[in-house]
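Omission of a single protein chain aside, the complex is shown with its protein chains in their original locations.
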Amino acid sequence: MGLGFDIAHMLAGLMVLASLLLLYQDRLTALINVLRLHGFILALAVAWQAHIQSAPELFVSAAIALLVKALVIPGALDRIVERLGIHRNVETVGGIGLTMFAGMALVALSLRVMLPVTAAADPVSRQDIALALSVVLIGLLIMVTRRNALGQVAGFLSLENGIDLAAAGARGMPLVVELSVAFSVLIAFIVIGIFLFRIRERFDTIDLAALESFRGERR
Amino acid sequence: MMGAVAIEALQMAFVLLAAPGLVGIVRAVEARFLRREGPPLIQPYRQLARLLGKEVVLAHNASWLFRTAPYLILALTWVAASVVPTFSTHIVFARLGDLIVITALLGAARFVLALAGLDIGTSFGGIGASREVMFASLAEPAMLMIVVTLAITAGSTQLSSIAAFMLSPVLGLRISLALALVALVIVALAENGRIPVDNPATHLELTMVHEAMVLEYSGRHLAMIELAAALKLLLMISLIVCIFFPFGLGGTGAAGFLLGLASYAAKLGIAAVLLGIFEVSLAKMRVFRVPELLGAGLMLGLLATLLLYVSRSL
Partner (left out) sequence: MIPVLLAGTAVLLALALAGAVMKGPGRALYAAASLVAFLSACLALISLPARPETLVLPLGLPWLGWHFRLDPLSALFLFVVDLGAAASSLFAIGYGRHEADPGRVLPFFPLFLASLQLVVLAADAFSFLFSWELMSLASWALVLAQHRDRESIRAGYVYLVMAVLSGLALLLCFGLLASAAGSYAFAAMRLAHPAPGLAVLALLLALIGAGAKAGLVPLHAWLPLAHPAAPSQVSALMSGVMTKVAVYAFLRIAFGLLPVPPGWAGLLVLALGGITSVLGVLYALMQHDLKRLLAYHTVENIGIIFIGIGLAMVFRAAGGEEAAAALALTAALFHVLNHSLFKSLLFFGAGAVDRATGTRDMERGGGLIHRMPQTAFFFLIGCAAISALPPLNGFVSEWLTFQAILLGPGLPAWGPKIIIPVAGALLALAASLAAACFVKAFGITFLGRPRSREAAEAAETDSFSLSAMGVLATLCFLAGIFPAAVINAFAPVSHALLGVAMPAQSHLPWGTIIPVAAARSSYDGSAIFLLILAVTVLAIAGARRLAAHAVRRAPAWDCGFPDPHPVTQYTASSFAEPIRRVFGPVLFGAASIVRMPPPGATAPAQIRSVLHDRLWELFYDPLATGVARLAEAANHLQFLTIRRYLFFVFAALVMLLFSLALFQ
C-alpha cells in the first residue's frame, strides 16, 4: 500500500466521476468530450496497472484504449454530430437530481456487493473491480435514461470502458480477449453509426421516441 | 493561556481588518483582467468609512428586527471566523465549536438576513430572501457531506485536528479529498454569492440575490452588512486553506506565529487572485441552473464518502 495504490484508486475514482459527468451532461458535444475524457482516464488507469503489475502486455491494452476510445471513436462521433447537424442540440433529461441520485445508489450498491465478495483479493484489484462495476452499472443507467440514440451510444461505450478497467485490474486477462473485445466494440460502433444515419434518413430525427411510436410501443 | 488569548484577539482583529482588503484585491484583479484601471486596493475601506458617516434612511415600517439585524449578522459571522484556525492552531476559541458549528453560525446569519429582507415588505426583499434560502437548502447539506468525508478521513470535525491530520505524512493521495475540495469551492461560491451563482457587482437586475435582500439598508447598517459579507468571504477562504492547505499552521513560538501569519497572508492573496480570475472567466448562471450546480456539490460530497470506503483503509 502506498503511492501505487493511491494512484490506481485515484484513476478508478476519476473514471466513476467521469461516468457521473456523462450521466449529468445534456449537451451532445460536451457529452462526447466527457466520453473522450473517460477513454483517456481509462488509458491512464490501464497503463498504471501495467506499471504496478509489471505486465507489459497491459501497455498494449492501454495504447489500444488511448487510440480507439480516447481518439478514434470520439472523433468519429464528433463527425457524426456535425454531419447530422445536431451539434447544438440539448437533450432534455428529465429529473437530473433523481438520475444522479440513482447513479450514486448504483455506486453504493456495487461497493456493497463487490467488496465483501472479494475480501481475499489484494486491495488494488478489489477497489478496481468494485469501481469498475459501478462504471458498468452507470453506463447501463445512461442507456436507460437517454432518449437520444447518441446518448445511448455514449452509455454503451462507457460501459465497455468499465469492463476494460475491471479486466486490467483482475490480473491475467489474456491479451487476445482484450483485443477481441476492442475489435467487437469497433464493429458495434460502426454498426451503430450506420444505423444512426439510417434512422435519421427515415425519421428525420435520432430521438428514439420516433422509433417507439413507429413500432406502436407505448411509453 | 495568556499567549493563546492574545493570539485569539490578534486573529479576531486581523480577520476583521483584512476582510475588506481581500475584497479590494479581488476587485483589482478583475478590473485588470477586464483592462480597466480599477479602484485602489483601499477602496473598500474608504467605502465603509463613507457609509459610516452617512445618515440612516429607514423605511416607515421597519421594525426593531431590521435595525438590529446588521449587528447580529456581523457578530455571528465574526464569531464563526474566530473559531477557524487561520494562522495558528493554538487559538482558545477552537474548542467552542467544530466545522458543523461554523456552518450553523453562518446559517444563523443567513436566517437573520433573510428575515431582514422580508421586513420592509417589498418584492425585491422577498425575491432575494426566497432564493437565498433555496440556495442554502442545497448548500448546507453539501457542506455537511464534506464534513462527513473529512470526519471519516481525519477522525474529527474539529478544525485544528483536521489541519494537524492534513499535515501528517499518513495522508497520501486521495481522490475523495479532491472531490471534497471541489465541493467545498462550490459551496463557498454559493455561500458568498459569487459568480456563477450570484453577481456581487450588480444592482437592479432581477437575478440578484444578496443585493436584493439588503436593498433597503443604508448608512451604518449597510456598512455592517458589507463588512459581514467581506468577512464571510475571508472565512470561507480561510476554511478551504485551513483544511486543504494547512502549511505553516502548526508552528509554536514567536517565529512559528510569524511564519503562520506570513503564509496565511500569502495564501489569502493567492486565493483572492484565483477568485478574481475565476470570476472574470465565467458567466453568471441562470438562477434555476444553480440548484443543479449545488446538487452536483452534494453528489460530489456523497461520492467522496463512498470512495473513501475503497481507499487505503481497505
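The letters A and B name the chains in turn, as written, and every chain counts its residues from 1.
Heads up, the rule we're going with is that contacts are C-beta pairs under 8 Å (C-beta built on N, C-alpha and C of every residue); 3 or more make two chains touch, one makes a residue touch a chain.
Treat the numbers as computed from the prediction; the structure is a model and nothing was measured.
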*Touching the left-out chain: which of B:98, B:191, B:226 or B:279?*
B:98
*Just one of A:8, A:111, A:133 or A:185 touches the chain that is missing; which is it?*
A:111
*Selected residue (touches chain absent from view) among B:41, B:134 or B:265*: B:134
*Using the touch rule from the top, list residues of chain A that touch the missing partner.*
95, 97-98, 108, 111-112, 115-116
*Residues in chain B touching the chain absent from view*: 52-61, 63-65, 71-72, 74-76, 78-79, 82, 93, 95-98, 100-101, 104-105, 107-108, 110-111, 114-115, 118-127, 129-131, 133-134, 136-141, 143-145, 147-148, 151-152, 155-158, 161, 203-204, 215-216, 218-220, 223-224, 287-288, 291, 298, 301-302, 305-306, 308-309
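By definition in this document, only the chains that are shown with their structure count from here on.
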_Using mean CA coordinates as chain centres, what's the gap between chain A and chain B in Å?_
37
*In their complex, what parts of chain A are in touch with chain B?*
1-3, 5-7, 9-10, 13-14, 16-17, 20, 24, 96-97, 100-101, 103-104, 107-108, 111, 115, 123, 126-127, 130-131
*asked:* Touching residues of chain B toward chain A in the complex: what are they?
replied: 172-176, 178-179, 291-292, 295-296, 299, 302-303, 306-307, 309-312, 314
